[in-house]
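Scroll down for the structure; my scribbles are underneath it.
One protein chain omitted, others in place.
Right, subunit A next:
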Amino acid sequence: MSTIPPLLETRGLTMRFGGVVANDDVNFALEEMELRCLIGPNGAGKSTFFKMLTGQLTPSEGRIRFRTYPIAGNLPHQIARLGIGIKTQIPNVFNGLSVRENIWLAAARAARRDASTIRAKAIVDDVLERIMLPHLAEAIVGQLSHGQRQWVEIGTVLAAEPELILLDEPAAGMTDEETVRTAEIIREINKNRALIVVEHDMEFIKMIAKKVTVFHQGRIMMEDSVDAVLADSRVRDVYLGKKVAA
């Protein structure tokens, strides 16, 4: 039994859209500094779960606690200021602005917490380096490839320096090389931050994962180590046709 309270905890979290129950009584806990992978077939409710954690959706029922703060139903900017950052499934960037401006907007908000403008610039340069886009710093984001836009978004999340980072399918649309680099970045972030990563790509999961939570029809079906989850027959069943073969 750990005596340290979890970083994030949900109790009975439920989201209904009319008759559709997208999340059904989800009880979830994440430790400080933990890296968790979330998998599950299409429509399992993973993105809906993230939207409730970040205030984009107000849960129909249930509680969410981040550190000591109850955050269910808070507005996105309030939750962001507490230190939760998200890369959404559908790329969410400032398409009309340059890469540098995108990152700066995130860094400026983070630097405001300790009232330093010099720090914002340092963060921007550091993040550009980490997402390997310094040569495209002045490019307009809307004109970049899908994979590069994904990285810009990951860059904005990093620059905001959140305590907890949520990544919804970060490797989607990336080349193999870019995917490997993304896995590297995730492991690097995890040295001093907690993350939850949603992915379908099992090879990718194997590169980064420790503990895996499986969503199915809005519920948590199973929660265990990577190997145990990939070996489970029920998981194979719900992923029928997907490449689960471990």
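To be clear about the criterion, a contact is a pair of C-beta atoms (placed from the backbone, for glycine too) under 8 Å apart; a residue touches a chain by one contact, two chains touch by 3 or more; residues count from 1.
Quick note on the criterion: contacts and distances are computed from a predicted model.
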"Isoquinoline 1-oxidoreductase subunit beta", "Branched-chain amino acid ABC transporter permease", "Ferrous iron transport protein A" or "Radical SAM core domain-containing protein" - which is the UniProt name of the missing chain: "Branched-chain amino acid ABC transporter permease"
Residue of A:R81, A:K121 or A:K211 in touch with the missing chain, whole complex considered: A:R81
Which residue of A:T10, A:N23, A:T156 or A:T179 touches the chain not shown here: A:T156
Sites on subunit A contacted by the missing partner chain, in the whole complex: 54-56, 75-77, 80-81, 85-86, 88, 92-97, 101, 104-106, 108-110, 156, 160
